[in-house]
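Contents: one structure, followed by commentary.
With one protein chain removed, the remaining protein chains of the complex are shown where they sit.
Which chain is which? They are A, B and C, in the order written, and residues in each are numbered from 1.
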Amino acid sequence: MSLPVGALPLEAAPIPAFVALFAPAVAALVLAAAPALRRRGAPASWVTLTASLLATAAAVTLLVTQLREGGSHVWMASWLQINGAGVGDFGVRLDGVSATMLLVVCVVATCVQVFSLGYMHDEKPPAFGRYFAYHALFLFSMNLLVLAPDLLQLFAGWELVGATSYLLIGFYYQKPSAGQAALKAFWITKLADMGFLMALMVLYKTTGTFRWDAAVTAATATTVSGLLFFAVVGKSAQFPLHIWLPDAMEGPTPVSALLHAATMVAAGVFLIVRANPLFAHAPATRDVMLLVGSGTALFAACLALVQTDIKKVLAYSTCSQLGYMVAALGAGSVFGGFFHLATHAFFKALLFLAAGSVIHAVHSNELADMGGLRRRMPVTATTFIIGAMSLAGIPGLAGFFSKDLVLASVEGRYGWVPFGALMATAFLTAFYMGRVVFLAFFGEARGHAGHAHESGGSLLVPLLVLTVPSVALGWVAAPLAHLSGATYELHLVGVVPILAASLGLGGFALAWVVYGRGTLVVSALAPLERLVATRAVNRVYEVGYRRVLLVVADVLGWIDRYLIDGLMNFLGWSAVAGGRALRRVQTGNAQDYVFAVVLGAIALAAWGLLP
Amino acid sequence: MTVAIGFGVVAAIALLSAILVVRSPNLVHAVLWLGVTLIDTAVLYGMLGASFLAGVQVLLYVGGVVTLMVFGVMLTRRHDGLSVPAASGSPWRGALTAAVLFGVIAAAVMRSDLEHAPVAPTAGPPAVEALAASSQATTQAIGFELLSTHVLAFEVLSLLLLAAIIGAVVIARRRDHGALDQNARTEASS
Amino acid sequence: MTLSTSILLAAAMFSVGVYGLLTRRHAVAILLSVELMANAANLSFVAFSHFRGGATGQLFALFALAITVAEVAVGLALVLLLYRTYGDTRTDAAKELRG
Partner (left out) sequence: MIAALLPVIVAAPAVAALILLAIPSRYAIATRVVSMAGATVSFAGSVLAAVHYDRHVGGLQMPFDLPLIPSLGVHLSLAIDGWGVSLVLLTGVIIFAAVLASFTVQRRDKEFFIYLLVLVSGVFGVFVCQDLLIFFLFYEIAVLPMYLLIGIWGSSNVVPEAGPFRFVWKIFDVGGREYAAMKLTVMLLLGSAAILVSIFVLYQGAGATTFNLGVLGAVPYARTTQIIVFPLLWMGFGSLGGVFPFHTWSPDGHAAAPTAVSMLHAGVLMKLGAFGVIRIGMMLLPVGAAYWAPTVGAVAVVNILYGAMCAMSQKDLKYIVAYSSVSHMGVVMLGAATLNATGWNGAIFQMFAHGVMTALLFSLVGLVYERAHTRIIAKMGGFGTIMPGVATFFTLAMLSSLGLPGTAGFAAELMVFLGAWHGSHAWWTIPAILGAFVTAIYVLRASRAIFWGPGPSEHFHDLYDARGVEWAAPIVLAVAIVVFGVWPRLLLDLIDPATIEYLRDFASAIVRQP
């Protein structure tokens, strides 16, 4: 088993690594194998929860050891055996990036699971059990992806995460819209995953392995990174493959918080951070990433302005923030993208959970049914507002630092166009978050909001837990940078941070003016609302699916049934018809037979006479 | 020279009567013409030096077969007068085929000039060899050969004749009375 | 009176027999034609025996003759059976074998 230099056999891997990877796997297996346990509901949640807590503890220990020792350690065994040699590595790679990401994932997952205890408790026990089984499977897949030593295992985690997202989005499968949304999400990510598969093939052909740090020519690096980016566009919902993210809100809100805010959609960005050696040699791909990232950021931010469903606003906001990260990575600052990924994971999860708490209380996603919740749900309100401010980049909070890094990295590239777009997005982000805050928590109560009451402890504790990193993570940037081998110096004074901060505050102020006091009606949004109503991009996919794919399938099905199969039937039919024709020869009249005999005799005689 | 003319006449008669056998509308005439043909053939046998065979021919064919045929005709006619119409099917097809067949055989005969082919010595036991050498195969030679080289065939032949007799009787005898009623019924209905 | 002329005569007689076989509808008429053909065959046997010497030819003719007689007997029995079952001796009455 030829292990690359510095790689140790899988058995030698540290215990926490095993725990982080296999605890959720065992939980998922137990719940799958023992349907009785799963159907009882609550016990299933305890199994998953203990697994996640164990994984989080393991993640913490791994991060601590990583902080102490540093460096990159790989333990693996070959997954396939071809031509005598081991191909594809299965195992654990521990370095700054994977340890941090593991911790982020585990913390958010645990918070979401605790939140789900309260949020989902009125589900029937079998469904409750099934929900937590999926959660265990998801955590395993995400950890598999995060700790992957090479692209093959990362791809395995990637697809498994896609499958669990399909299962979780389609959790309320009784609702047709949920089923369709789950299908849409899976198909679009699967479409994009074709790129990932092709990247693996190109890599295997040129280097014989799937490792991203293998020596690769510039051309191969560009193709592989280009294909990988195509997969990232699908998974991290960049334009034009972003349409599945807003529909994914059909899933339960904790799922949206975990998958479609913090971890799954961030997997694409993590892939680019992880496979940086490949992307470093591919300037062309990075330029495309910069443009697509900034474009998506602006586009999604505009759409977020006019959403009436609170979860849809957050979904488009996630889409926009992912655009930020991709742009940062496109501009070459790996730590910028990664740091924003980490901070975004926390405050976006916080926002989603808080929104979940609101929805749980108000039993509706529509902003129109909320209002004045500040007094009735103080904790949820404050946590939501903190999250919103962090997202908007209000100085001092985590969002500010990471967004500042991204903006710094994009300065001056491509004639300031991406920078301008990202700046505009910063303003719009602050504005739509302000809109949500003021519509939901200020003004007079509408609909059920009148008699909403604060959620129970199990919902609030995760909110409080997540508020801490949303606020404090910014100050911890330096050690985090050191972890992933980058340098970071804190600079608060400078054109970019000042401009970003002022735009953030300005956005909030405008929102307060428009929605808080309700004095200034912004008619500019009307055309945007009409544009969004047309669901133009969605319709393109609808037409592509219904008109093109299904029609072609029916035509081919018809061809197979009639032409190819028809050919076979024709052969059978011609045999039968031939038989029927020959039958007429048997007239039953003895004389005709004698005639045939005489003809035969003459023929033979004549043939005998031939020279 | 007279032999040639004689042969010509006999041949003509044979062919003419043969044609009449197959062409004559009345079946009884046909049978009688067959008799004429057979007698004429017997004469030919005589000319070809097979006197014993000529005798047998006349005895068996003319005597036995023709009379049998007459019986056959009588038993199967439908009580409406002696002359039994012998409906003939599509004549052209038959004539054409017969002509072609004759043409082919004639061509074969013409091509292989039979006259000069060497006399192939017939392998047989020496005693027979001597007798066979004489150009005229006398009845004695036939009889001797019959009971020496071809004795097996002779015995099998007797077996065959026995089988034929029994077969003919089994086929032609009246089944049960059922067949009788069936005829009765047809008579009643016709 | 050469061998070839007698063989030709036999062939002619045989062909007439075939004509009769193919055209006559009446069962007994067919038997007659078959008789004719058998006779032609015997004629050629005897002709060969005469021009090539040796009694074998005539012997065969003798055997053939015996067999033909047996055949006529059985043939007539069949004709009777045909007549009895179909009420008519026309050969195209028996069409059961029709495909």
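Please note the rule applied: contacts are C-beta pairs under 8 Å (C-beta built on N, C-alpha and C of every residue); 3 or more make two chains touch, one makes a residue touch a chain.
Model, not experiment: these values are computed from the prediction.
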Key: Contact set of the excluded chain (shown chains only)   = A
Request  = Based on the whole complex, identify which of A:P9, A:G494 or A:G557 touches the chain you can't see.
outcome  = A:G557
Remark   = Out of A:A218, A:L549, A:L582 or A:L609, only one touches the absent chain, namely A:L549
Note = Touching the hidden chain, out of A:P14, A:P43, A:P125 or A:G179, is A:G179
Key: Contacts of chain A with the absent chain, listed as residue ranges   = 35, 78-84, 87, 126, 152, 155-157, 159-160, 163, 166, 170, 173-176, 179, 182-183, 186-187, 190-191, 194, 197-198, 200-202, 204-205, 549-550, 552-558, 560-562, 564-569, 572-573
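Please note the rule applied: only the chains that are shown with their structure count from here on.
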Inquiry  = Taking the mean of the CA coordinates per chain, how far is chain B from chain C in Å?
reply    = 6
Ask   = If you look at chain C, which of its residues touch at least two other chains?
value = 18, 21-22, 25, 92
Message = If a residue has to touch 2 or more other chains to count, which residues of chain B qualify?
response = 89, 93-94, 97, 101, 105
Touching residues (chain side chain C, partner chain B) in the complex = 1-9, 11-29, 31-33, 35-36, 39, 42-43, 46-47, 49-59, 61-63, 65-74, 76-81, 83-84, 87-90, 92
Inquiry  = Please output the residues of chain C touching chain A within their complex, sorted ascending.
reply    = 18, 21-22, 25, 91-92, 94-99
Request  = Name, in rising order, each residue of chain B that touches chain C in their complex.
outcome  = 3-4, 6-7, 11, 14-15, 18-19, 21-22, 27, 30-31, 34, 37-38, 41, 44-45, 47-50, 52-53, 56-57, 60-61, 64-65, 68-69, 71-73, 75-76, 78, 84, 86-91, 93-95, 97-99, 101-102, 105-106, 109-110, 113-115, 119-120, 122, 131-135, 137, 141-142, 145-146, 150, 153, 157, 160-161, 163-165, 167-172, 174, 179, 183, 186
